[in-house]
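Quick notes on the structure that follows.
One chain of protein is taken out of this complex; the other chains stay put.
The block that comes next holds subunit A.
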Amino acid sequence: MSLPLTSADLVGVDLAAADRDDATRRLIDLLAAAGRVTDADGFHADVRAREAQMATGMPGGVGLPHARSEHVTAPSLAVGKLREPVDWGAPDGPARLVFLIAAPAGGDADHLQILAALARRLVHESFRQSLLDAPDAATVAEIVQREVVPS
């Protein structure tokens, strides 16, 4: 793996966002600033298309927008902790934690193993809580790097 999945500059803590689309855009801007997404608008359209198929609100206050897109240069994860929770379409309430998964369009299975491992970790409440408790971006990135290991 050349690039780690995420890093402190891909984490937004205390993010103010009006709604789902706005929160997604802020995370996309982080990916674009880090050079992991070449075309922010194009990628945003891909994420919206996925979100329109089926909302990605997950149990436990998690939003998990994601897309495989040709505008993505490296498999990446942007994490946002929202100041105010926004509705992400989950039946059990709005989302406070948002994970934006950006996967390149190519079919490299080994990258996707990591994303699969992340999705599996998200089911565990202890993992979500540790991210909510994390004081800063660096800690969030460090927790993800440590906990998300392909099985």
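Note that in this section contacts are C-beta pairs under 8 Å (C-beta built on N, C-alpha and C of every residue); 3 or more make two chains touch, one makes a residue touch a chain; residues count from 1.
Rule of thumb we're sticking to: contacts and distances are computed from a predicted model.
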Report summary line: Out of "Mono/diheme cytochrome c family protein", "Acyl carrier protein", "Cell division ATP-binding protein FtsE" or "PTS fructose transporter subunit IIBC", the chain not pictured bears the UniProt name "PTS fructose transporter subunit IIBC"
Report summary line: In the whole complex, of A:11, A:27, A:82 or A:101, the residue touching the missing chain would be A:101
Report summary line: Sole touch to the unshown chain from A:15, A:58, A:86 or A:141: residue A:58
Query raised in the report: Among A:26, A:44, A:66 or A:96, which one is in touch with the chain left out?
Result: A:66
Query - Touch list for subunit A against the chain that is not drawn - result: 1, 50, 53-54, 56, 58-59, 64, 66-68, 90-92, 101, 103, 105-113, 115-117, 119-124, 126-127, 146-150
